[in-house]
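Comments concern the structure below.
Here the complex is missing one protein chain, while the rest keep their positions.
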């Protein structure tokens, strides 16, 4: 961390900053500059809280220099984390495809869609049993019944299943049924949930918060690793910006940046980024092109009658065509490639 | 809701949209236009999910017309909700001032600061016992010990206390000690927590999410009211934008908009919006000028040694001067005024 | 346009809105709803200014229904606009590659880089002669001398050249030398410049403004078409958001949306979106995957010594590898494909 002093700072103010730095247990290094002094903060472990120094008299700015995360960083672990779930593998050279409806609506609906996506080439089945909804008056998911249907899908198709957990109370229940446990965008900084996820025996898929920086996202993952669960999959699903032609703005450059900074696998959810079917296929192809480790796509055989997010669900035949394109492009560029 | 058809839409596509609308239980009204047809959706209660129609063939756009919230809206309840806590009142013509440290660090710290802010004119004491922190390595609050200190502050000063609850598990505990229970910005759409808050006997202070629209924020409050707790205080604390000279961008126009749309009281937290002491006083005055129902301000007697957010905490003498300015400006404009 | 009345609006207020609509020369259609009235505005040509109605008594909201642009829309012209410049074609099924340094620094530099990019497969040479710089103290470009060097490059390599015009005064000069005239992101709504561009004999490349919606961008293009120049190329180069790991956030979904809404070609500038070399290649591949009509990439043979934007310039060998990947992926998906 670098504390930049005002060019009007007095010697007394400089000395005070140094003394505060040292009282906090860090080492202070005085860096004389052209027209102002800076003070470097050196330390041995963990991250330093900039707000400790920002308000001191004579300070113009406090600039973080090192990244605040540790366990999730590639500096800490150079090789990729590879997560195996059933026959699927996430984080290796392959492209993991998760697909299914936004919400589980009935056993028949789930099995029908599972049949379609399995045949098209999906590796993992997705479907919400507990649904976080902006409105208390919208369909909230089938709950436990939905989990049982997911188990049935796994049994009949052999596909592992991923589903969202919304709270601490239902964590045990979801953990019992799911192969991968999803933490949604609105819960990315629900720290109690993250700590619980850190004690889970199953891999966690952590979606990026709607307005989260990559640092904040990786710090959220750090909570999970720090509690003992190293199996975290990151999922980019678009961020909120002024742009109004898509539901969110897919931050496609997040994929190469995260791959460089972290050893954790990163996949893309084009459906929630787009919010509308037409954009899902191009965004999926873009995700493969930037070398994401996987995709999570919403598919519905009768989207006009879906209980949620019908507009962004692909038809089975669209999904099948998408899987073929994904396979070709992935083969073209990334097969056998390292990060 | 208005479904706008493409100017190329066929009669068959138009008929299909009408049929889907009716199958969902709504009434469809055909609205011929200059060069395209629109279909109005009329309904009796609740909100309609735009995604049900956005993906249908021939549809160009789906435009929500009415607001999705009900219980929180001023159309539902024209008169202001006024919340009384101890001697304090939030939502009336007065200006409720909440002040205290970011985090409770010790009994001595809390009582010292409480003495200062009480004398300066604060009505309610704030202080975090459970702290949501971006990093798992930062100070996480004193937990139950912090709540006990808050109780001590109330006992000694007579001030009601407000503190944050981070999760469902600790809700009973926090509810036992707090006079107002705060739900933080990262939990604004933690729906399990909102439902639990709806069953609480204490008023809830609901901070705006970092990237939440006013609609989403009011819908989050709707969850609480819908479960039976009508005593919700909204707190604007800045939103995330590209702007980098403040920690967040205080959305000052949210106050008049919320006052117009909802009967719930709305206060402002200038400390988290600013992130730096220098901006806290101007932002506070701005909040009073736009007729917020209150302020929540961080104050610390030794901010250089604070365990969190020292840089944005006011010194006691600054807070005292602020309270005097707030009182004059409030007197000037808003005393005796209705919305 | 739809004028939604408050559910408290009086008959008199409704009648007044209708009268204002009619005084403006439009037709008003009364649309009774469940609990409120709306008024549709029907008209024969051009767009309607929402602000004419938003402030009228009793009005809750004014909602635009149709798009404000006309000449640029696909509804107006269904088939793609294809622009030919020398041997290159933009807007057809091929992938047009523009490459070169950020700024022309010397004849030697320009010819060296031109040789590299020509060989690698670029179709058009780019290079700034007039540079818009945030700081008046930064290198501002070689001016006319730079244009002469561009002419030399064209002569020696046969590649057409694209370069930026910053103002009306220099337009004649730039038009004399350039094959494609670029209007930069900071000038997207410089309406005098747009009108002048509308009278140009050369194609215009119009970059998206840093915070422009697609509607605003297409309206800026509409200025050019309306003045008589139908040859406009749109260029997505990232928008400004809270995200801080890239210089801008590439809005990859803009490509399919613009292709659907407009007949104009759209290319991508990954260099300015990224701001850093490492991200340029993945963003380029993403652009091809979503079927952009071209790419504009910064390349420098000695980026460490570049006078501007060295950090985001590719090395010649990186560019060559990129061109090969682009060709394969484009061949895979888009050859022979229509929009």
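Which chain is which? They are A, B and C, in the order written, and residues in each are numbered from 1.
Going forward, contacts are C-beta pairs under 8 Å (C-beta built on N, C-alpha and C of every residue); 3 or more make two chains touch, one makes a residue touch a chain.
Quick caveat: nothing in here was measured; it's all calculated off a predicted structure.
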Residue numbers in chain B that touch the chain omitted from display: 211, 213-214, 239, 241-246, 249-257, 260, 273-274, 278-279, 282-283, 285-291, 325, 328-329, 332-333
Positions on chain A contacted by the hidden chain, ascending: 2, 4, 7-8, 27, 29, 31, 33-36, 38, 40, 42-44, 61, 63, 65-66, 75, 240-242
For chain C, residues in touch with the removed chain: 20, 23, 46-47, 49-56, 68-69, 132-138, 166-170, 186-193, 209-211, 216, 219, 222-223, 226, 239-240, 275-277, 303-306, 308-313
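Everything below uses one rule, namely that only the chains that are shown with their structure count from here on.
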Taking each chain's C-alpha mean as its centre, the one farthest from chain C: B
Where chain A and chain B are represented by their mean Cα positions, the distance between them in whole Å: 26
Residues of chain B engaged with two or more neighbouring chains: 240
